[in-house]
Every structure is written in C-alpha cells, then in structure tokens.
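Only one protein chain is missing; all other protein chains are in place.
Chain IDs A and B follow the sequence of writing; residue 1 opens each chain.
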Amino acid sequence: MALINTLLEVDHLSISFGGLRAVDDLNLSIKKGELYGLIGPNGAGKTTAFNLLTGVYKPNEGIIRLDGRNITGLRTIDINKAGIARTFQNIRLFKDLTVLDNVKVGLHNLYHYSTLAAILRLPSYRKVERQMDERAYELLEVFGLKESALLKASQLPYGKQRKLEIARALATNPKLLLLDEPAAGMNPQETKELMETITFIRDKFHLTVLLIEHDMKLVAGICERLTVLNFGRVLAEGPTSEVLKNPEVITAYLGE
Amino acid sequence: MKNYFSKNKDTLITLGIVAFAYVIIEIMVKQGAISSLFKGLLVPLCAYVILAVSLNLTVGILGELSLGHAGFMCIGAFTSAFFSKLTVGVINPDWLRFVFAILIGFVFAGLFGFLIGMPVLRLKGDYLAIVTLAFGEIIKNLMNVLYVGRDSKGLHVSIKDAVSLGLEDDGQILINGAQGITGTPKDSTFTAGFILIMISLIIILNFIKSREGRAVMAIRDNVIAAESVGINVTRYKLLAFSLSAALAGVAGVLYSHNLNSLMATTKNFGYNMSIMILVFVVLGGIGSIRGSVISAVILTLLPELLRGLSTYRMLIYAIVLIAMMLFNWAPSARAFRARIIAKLPFGAKKALNEEV
Partner (left out) sequence: MAFLSYLINGISLGAVYAIIALGYTMVYGIAKMLNFAHGDVIMVGCYTVFSVVSMMHLPVWLGILLSIVVCTVLGVTIEAVAYRPLRQASSSLTVLITAIGVSYLLQNLALLIFGANTKAFTSVVPIKAVKIGDKLTITGETIVTVLACIIIMIVLTLFVNRTKAGRAMLAVSEDKGAAQLMGINVNRTISLTFAIGSALAAVAGVLLCSAYPSLTPYTGSMPGIKAFVAAVFGGIGSIPGAFIGGIILGIIENLSKAYISSQLADAIVFMVLIIVLMVKPTGILGKKIQEKV
C-alpha cells in the first residue's frame, strides 16, 4: 500500500476528549523530503494531531506508520528514537541549562558512556563529551547560535529561543521534524530568515518537515503540500497553490 | 592543561575550599587551639555536609522536594552499624572493616532510595514531598520496633520485643528496639569524614556535568520537552534519587560510627532532621553544591560558637528561611533586584553574573 517513498502514513486517526472529537478521521501521507503544512483555524486540532504523532496522547482509532513501521501507541521517547522530533507552540526549553547543554540533551541517545566513566572522568568520558561538543556546536552554527552557546537558554531573545528548540530537536537526528508554529511571535524579517533556515536544514540533513502554521505567507512560501483542518476534520488537502484557492478553505479562514 | 582547569574550575574551587578548611582545622587541633566541644562536633559536621550536598542533588538538580532524607541516613546508619558490630574482630584491620561498612551504608540506602523512588517519583510536587516525609517516618518507626539477636543458631529477628527473639542464654542482642544499637566501633574520624566529603563532592559534581546529569536537569526544567527528545524520565529521576539516598546513607555511616549508642529518634533521623538539612540546602542556594557545603558548616558551627544564640537558633533559621525564599523567589523581589542590577556598572554586573 504505502509507496516506497512515503515517510509518514496516517490512517483514520481519531481522538476524543469527553465527547468532543478533537481529531476526527485524519489521513496524511507525507513523502520523504517533503515540506508539508498542516493549517487551520484556532482549535482545529492541529496541535492535538502533533501530540498524537509524538505519543503524548494515545489515539482512540487509527494507525500511524513511520517509514513503514507501525508506531501507533508507542511512548514519546520511543517515537523520538524511531525518528520523530518536534518543537512546541509555547516554547519548552530547558531554561536553566546553557544553550549548548540544551542541544547536548538532544544528543543524549546518540552518544554513550557509563555513569562510572563520568564520575571517574575516564578517557571514554572525555572523548565522547568532546564529540558531543563538536556536534552541538555544528548544529548551533546552522542557527547562528554559536556565540550564545554558554548563555542560559532563558537569557536568549524570543526568536533565538525558537531556533534553539529546532536545533535541539535536530540533535536527536530525526527523519521527520514537526514544527509547531515556528514563526509565532517573529517579525517579518525574522520570519523570512526562518523560512530560509527551514529549507536549508531540510536539504542539509535530508529531513522531512511537517509544520503547523498560522502565517499564510510562510506556508505559501515554503510548503509543497497542505492539509487543512477544521473542527478536527480534514477540510482540504493537496498542492499548496490549489488548496489556498479552495473556496471552502477561504471561508473557514475568513469566517474565523 | 589550562583547558582542563577552565572547564572544571568550579569543581576544583569547591574541592579546594574543603581541603583548605580541613588543613586549617587539623592544624588547630594539633596545636590544641580547639575546645573538646568543638572537636566533638567535627564528625557530625562532616555528616551534615554530606547530607546537605546529597539532598541538593534531589532538590536542586532533580527539582523534587524530599522531606525524608533523614530516613535514608537512618538506613545507612543502622545497616552499617549492624554490620560493624557483627564483624568486629572478624574483619581486620579496622579501617578495612570501616570501608566495607561505608559501602554497605551506601548500597542499602541507595537500594531503599530506588525502591521508594519507584512509586514515589511518579507523584508531583507537594504529594511527593509529603510521601517522602511519610517514608522517612515509617523507616524511623520500624527501626524503633526492630529487634535482632544472635546466638549459636544464627540470627533472630522480631518486631515485638527482645524476649520474643528466644535467644539462648549466651545469646547477644544486636539491635534492641528503641534502644537501638550499642557498642558500634568508633571508626569515624574527622579525616575519614573529610575524605568522604571529598568523594561525595566528586561524585555529585562530576555526575551533574555528565550526559546523565544533564538529562536529570532537563527533566527538572521541562518534563514534556525532555521526553520529546528521548529522555527516559523515570530512569533518570530514579538514578538521581537513589544516588542522593545512597550518599545520605554514607552520612549515616559516619554518624553512627561516631556514637556509642545509636537510637532512631525524632531528633536525629526524624522529620526534624530532614527539615534541618533542607534549611542548609535552601540557605546555601538551591542547586548550588558549594553553597550547601558552606551553609551546612556555618549553620552547624555558628550557634555553638555564640553560645547565647543557641536558644534562638531554630527561630533564626526559620526567619532566615522565610526571608531567603521571599527575597530569592518572589516575582516582585526578583524584579526589584533586576532593577538594582541594571543600575550597576558593568564590572559589578559581571561579578554578580559569575557568582550565579
């Protein structure tokens, strides 16, 4: 069924909270390397969909496949290990850790040494820590955060905090990156830079990106295909230019 | 080498301060410049320092409030004292027996930390605090009804009274209920205490700067985000909590091998002790290991040095505790401080920043 170049396959995904169907029969098929947008008015169920994809909520119905593997119902940490990383709508950084350490936490499952090696500062500790530092600095450089590496995450300005969240998610070496309103609160200049960065990392790290966005300019600018949600249900889907011309979509947005 | 120093500057300074203090006190002891009362305080002082830094691992690094820390100290004290009493004359020399006793206290307290942590760490904030308090009290209460004796047939255990142990005539009571353990070998010395402080500090400070330590702090700062990058929350919470408990056990070993008669009372292993350690941690700065060391030392010695103050000691602790919390954490106080700092010249700002 699933095409060989499909990365994420979502079939009939649904969840209810106390009778309200927050996500109702969601189907998605995202190709490898694609930049895919999930849009819709407030309360349409976009973030809930992300929470389902990352195992924060367990779906009542439906199947999620990543690269052909059924990941429905797995724990959040196992879904991350399987290859999905995300950012959050309301930024969730490790605020008292340094910018560098935030990224190094993202690298946690890719580098290993024993507790004893850490406590006794054995050579394995020093070697692996050096590798982690190198990798973390590489990622920070992509987002222009290298100079802020030793600041606390909470000391960063808002826009940079959003970027750090993406860097941290990338550190886990995902196949699929979920971005929850990455441009929220940014000015047009910052938004433009962010669009370039997202396209850049998609190519550099061979990623597939699924993003939730309100900013239509950003969506139209970078997403190749879209799914529009309204009241938990799919309203429209297809190539960006076609979907944005769909009268139902326009009504849903203007009627908001 | 220079790079190594700059990366571990904080750790080395902390260890240096402790070593320096140790040398000064040792010289004063040799010179006879120290009263016997003060000398008697040195070993408990070392135990308090270890308790404070280990509790800071739970409160400051893991971000969970434990009110049962004295319970883990109690486990370490009793298991190790029991072991030492059993093996006096069996394991020689004495220092080797003491090393084993320390390991036993470490392992058993850590094990209890693990077993208690498994259910408890699923809870949040206030509930976790009250449940750790409950566990601390349960441990203390159980110790008060535990009777263990030994005769030619082996060990006997009872939770009723000494008679129901059914010992032979030449049997020996090892743990005597509320009377506890008497005749533990006095293996604890100030030097042993100093070495154990250094080891505890190295363990904790190096742990914090490892990938596991970072995972623990990530959980403290944001559980949901930590899970989203693949951190196993339960595992690292348990690791930090057990390590903290195990080190409290080591403090218990030090404490029990300094006493002729070891009893579990409210004052030494009860809720009051847990709170006192928490006061050390809060006043030293939550999350600051060096601060814990310094505040444990000052708050233990100060009331003894100023004898007249000892009546008011607890009262002063309480007032300082409340004032510190309000000054450090109330949003209005923080905003006030931020305004003051903003007015300072650059050099002073830098100095303040580095201190944090």
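The criterion applied here is as follows: a residue touches a chain if its C-beta (ideal position, glycine included) is under 8 Å from a C-beta of that chain, and two chains touch if they have at least 3 such contacts.
Since the model is a prediction, treat every value here as computed from it, not as a measurement.
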Sole contact to the chain not displayed, among B:I91, B:I202 or B:I275: B:I275
Selected residue (touches chain absent from view) among B:L65, B:L165, B:A240 or B:I294: B:L65
Residue in contact with the excluded chain [from B:I24, B:L155, B:I224 or B:L302]: B:I224
Omitted-chain contact residue, chosen from B:L111, B:A134 or B:A162: B:A134
Chain not shown, touching residues in chain B: 59, 63, 65, 67, 119-120, 123, 125-127, 129-131, 133-135, 137-138, 141-142, 144-145, 159-160, 178, 224, 275, 278-279, 282, 286, 311-312, 314-315, 317-319, 321-322, 325-326, 328-333
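Convention: only the chains that are shown with their structure count from here on.
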For the chain A and chain B complex, residues of the former touching the latter: 54, 56, 75-77, 80-81, 85-86, 88, 92-97, 101-102, 104-109, 111-113, 115, 118-121, 125, 128-129, 132, 168-169, 171-172
Contact footprint of chain A on chain B as seen in their complex: 202-203, 206-207, 209-215, 217-218, 220-222, 224-233, 239, 287
